[in-house]
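Removed: one protein chain of the complex. Kept in place: all other protein chains.
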Amino acid sequence: MGQMNMVQAINSCLRSEMTRNEDVIVLGEDVGKVGGVFRVTQGLYEEFGEDRVIDTPLAEGGIVGAAIGMALYGLRPVPEIQFADFIYPAFDQLVSEAAKYRYRSGGEYTVPMVVRTPVGGGIRGGHYHSQSPESLFIHTAGLKVVCPSNPFDAKGLLAAAIRDDDPVLFFEPKRVYRAVKMEVPSSDYTVPIGQAKVVRAGTDVTVVAWGAMLFEALAAADEAQAQGEVSSEVIDLRTLWPIDIDTIVESVKKTGRLVVVHEAPKACGFGAEIIQLVTEKAFLHFEAPPVRVTGWDTPFPYTLENEYLPLKHRIVPALIETARF
Amino acid sequence: MGQMNMVQAINSCLRSEMTRNEDVIVLGEDVGKVGGVFRVTQGLYEEFGEDRVIDTPLAEGGIVGAAIGMALYGLRPVPEIQFADFIYPAFDQLVSEAAKYRYRSGGEYTVPMVVRTPVGGGIRGGHYHSQSPESLFIHTAGLKVVCPSNPFDAKGLLAAAIRDDDPVLFFEPKRVYRAVKMEVPSSDYTVPIGQAKVVRAGTDVTVVAWGAMLFEALAAADEAQAQGEVSSEVIDLRTLWPIDIDTIVESVKKTGRLVVVHEAPKACGFGAEIIQLVTEKAFLHFEAPPVRVTGWDTPFPYTLENEYLPLKHRIVPALIETARF
Amino acid sequence: MQAEKQVVPICTPDSAYAEDVFTVIQEDGSTDAAKDPKLTDETVVELYQAMVRTRAIDLRLEKLQRQGRVGFHVGSLGEEACILASAAALRPTDWIFPCYREFGALLYRGFPLQAYLDNMYGNAVDQVQGRQMPDHYTGKAYHFGSVSSPIGTQLTQAVGFAWAAKLKAQDVVTGVYFGDGATSSSEFHCAMNFAGVFKIPTVFLCRNNRWAISVPAERQTASKDFASKAEAYGMPGVRCDGNDALATYRTVREAVERAARGEGPTLIELVTYRMGGHSTSDDPRAYRVDQEVEGWQQSDPILRLRTHLVHRGLWDDAQEETWQSQIETELKSCIEQAEARPKPPIASLFHDVLERQPWHLKEQQEACEAGPRPEANHG
Partner (left out) sequence: MQAEKQVVPICTPDSAYAEDVFTVIQEDGSTDAAKDPKLTDETVVELYQAMVRTRAIDLRLEKLQRQGRVGFHVGSLGEEACILASAAALRPTDWIFPCYREFGALLYRGFPLQAYLDNMYGNAVDQVQGRQMPDHYTGKAYHFGSVSSPIGTQLTQAVGFAWAAKLKAQDVVTGVYFGDGATSSSEFHCAMNFAGVFKIPTVFLCRNNRWAISVPAERQTASKDFASKAEAYGMPGVRCDGNDALATYRTVREAVERAARGEGPTLIELVTYRMGGHSTSDDPRAYRVDQEVEGWQQSDPILRLRTHLVHRGLWDDAQEETWQSQIETELKSCIEQAEARPKPPIASLFHDVLERQPWHLKEQQEACEAGPRPEANHG
């Protein structure tokens, strides 16, 4: 045990998974000697050598295509995409190939691959170092999508993802990378994919969030309590897809109210899906219209990034208004 | 005037726009001599020559990247992607570049380009000749997305798209290509982008559909009327984004009920977004939970394609159940 | 077909293809000893038989498609040597990453014709459960990949697969098929580049059949040929007569051996010709002249190998007839079976999306199974 931030926790997970199973390999741009631009893979090159920690040419399509080939062979590749914003050159391989291999081959081939990539804003990255493209992958049948909010979950979920036989998109909230420290076992453990967690109990309104926005949701819940005596139940989704709908529905059945928070643009973002799934299961429990607090439907800006992000200041009124509806 | 199917109507539009404005050019795989695999560009090569109807190498990223460059110069390129399923190699150029040029350059640069591509099932195309990826582009701020359901709208909307200064994704429902004939003026005209159309008036339930599924929705409306005395108001969306929300909200305020139909998978499909937009504007008018009838959350199948598609047989019960809720 | 000695011209290329193509079989069926791969009688007859069988299947499937009994077919008419001889030159332990014209290679490895036809019909016995279009087969037990439609995606995967083997110090080479058109794809660039940098044991098998649907090879590249693209990636490139089974065998075999020795990848341009339409959806008369087709028909790869067999005294008309009728019998039976089999069950739609069926697919399956049936299903 020890205090770790998310960068350390993910690093610790990679180290232990690579030690446990020599089929686990890491590849990507700058993941080797320099340990990744966020230093998440630091030290792995020295420990496991250049055959298992591979600096690749600058081509995301090549990285993911090759990783799929490795996974077909039986390895468990963990490619890194330097920023989620640069995943699009690999989009075809992810959507047309990784997602469909099991289905299209009648289960003959599988792609046990985990694509790690930092997502989200908060580091002054502008258009191309801030995006949260989760909904594109949720829309694509055949992929799992994970986004931890804290170091403990990051380590446990990544271990689960690496041991999983399906392709997993593992989104790392870069704003959290070094912002949060907590106790993380140095031994290995998993946090199961597909389970959300109620991280704050409440009775008036259910808030669903993940990644960096989880902390904003929690802070907003406290403030809504203080300002408006609104009791918010906050759910950390952890796995985005397949979604743990039961935990959300159970909460909404209790609160009658739902607010979903995400950084991605609103239009066709995951918020609409979550709300409609709850509608399909618990419409009559809604005592107020379900609400989204999200990034705006624009590219991600630089100077006014904090006006773009669905931070506490925008979540608090949503909680209070929904509760008072 | 004359009877045209959608292939002929689009061809007629391209011919008249190319005649009107010599900056309009067509490029793509097999669009030249052979006139496209669906023959939509037939005869254009002979009429406008190989400089304006360009058979390109097999690289969608190159086609769209080059088209963006042409648009920056001031041309109005109309690239064709042979099937929407093959748009992913161009995804980076569409999402990172075309969609963001105006915003990121403070309005200095614009990309007046129309990407034409056939979408949807119904031709026994399996995984890779059947997809409907509209929600991926609606999620991307900076793009317009259009999908006509009939020859008249196809011609008018394509003309509007070509004259529009924003990048437009123009999705052509290939199942409709030759299935529907109607009167289409041979002269040129536009159908404005951003306007939906109520194509069947009704009082009990609002049905939103587009492209090939519009006809299924209409057939289902008739059958629901016959079978269950349910009066459905059917809206042909025509432009998917920016959406004509007023027409939908107005209808739902009258009917209190909403069913959205689309071929794409359900999860993070456009249906959830439409429903949540209506929720945001007219929640209290809902007299029944809004419903989606969509493709399943799987890759698009071959043999059982008609079990996958949200055809009439699946829409009818949705209409009746919603109306009777 | 004539079994008498005849002259079959070496691939009749237009000017673009005229130079430096590696050829073994001469017009009279003899070979240049220095170039001859020296296949045993058995191997060469087997190879010939496989080529003939492949063509017979192709022709039958085209017919079935025209009759509306099969939905679609993408064939290999004219490309039998380049497909079969390359497959033969790969070792059984090597893995094939197919494009979509290589059912012949899969069958050559022993995949049952019945299984192939079940895939063509997308029936309940089809390994892929009718989920994919015809000709999208999979053959893991035969060290053969899974066909998908997007051009080029198999290339980087073939490299990754061979790379994995290399990392595990296992002696596996991958042979990856693709067309001339695919050289324009992003995937070709990524795959060639990674293979070059990491010295991956992959043999790149470019079937240059001159056409990518309606687009001719000179519209794909301004380079003098496809083989010379290898240099940009620091690997050798070879131009080989893809209508010459022996030349193809020899060239591919050398590349396989080179890869197995740890010397890295090779790009092989197999110069051939797509004698049919792109697929059953295509009518090539819209974009190419009959003369061109006729020219290539004269160096039909099957005729060329047969001339060689006859030269070696290994084949005659009687054998040809027996073989043809064997194929017909087999085909007839397999087609009957495939047609008799039911469609896959609805449940097949909702499985294999993920390893374990998640709740939402369970619900969707239940809804679909319970719901009313559509007016018509294909099949």
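Just so it is clear, A, B and C label the chains in written order, and each chain counts residues from 1 on its own.
Note that a contact is a pair of C-beta atoms (placed from the backbone, for glycine too) under 8 Å apart; a residue touches a chain by one contact, two chains touch by 3 or more.
All figures in this text were calculated on a predicted structure; none of them were measured in a lab.
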Interface partners of the hidden chain - shown chains only, full complex considered:
A, B, C
Determine which one of C:Glu231, C:Glu294 or C:Glu336 touches the chain that has been left out.
C:Glu231
For chain A, residues touching the missing partner are 29-30, 32-35, 37, 55-59, 61-62, 85-86, 88-89, 124-129, 266-267, 296-299, 301-309, 311-314, 316-317
For chain B, enumerate the residues touching the unshown chain of the complex.
25, 51-52, 54, 56-57, 59, 61-62, 64-75, 77, 89, 92-93, 96-97, 100-110, 141-142, 144, 164-166, 194, 242-243, 245-246, 277
If you put the missing chain back, which residues of chain C would it touch?
184, 186, 188-190, 193, 196-197, 199, 218-224, 228-229, 231-235
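Here, only the chains that are shown with their structure count from here on.
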Chain with minimal offset from the mean of all protein Cα atoms
B
Per mean C-alpha coordinates, the chain lying farthest from chain A is C
Can you compute the centre-to-centre distance for chain B and chain C, using the mean CA position of each chain? Integer Å is fine.
36
Chain centre separation in whole Å, for chain B relative to chain A (CA means):
31
Roughly how many whole angstrom separate the Cα centroids of chain A and chain C?
41
Multi-partner residues in chain A (2 or more other chains touched) are 89, 92, 96, 100, 103-104, 141-142
Multi-chain contact residues (two or more partners), chain C
129, 131-132, 136, 148, 150, 186, 353, 360
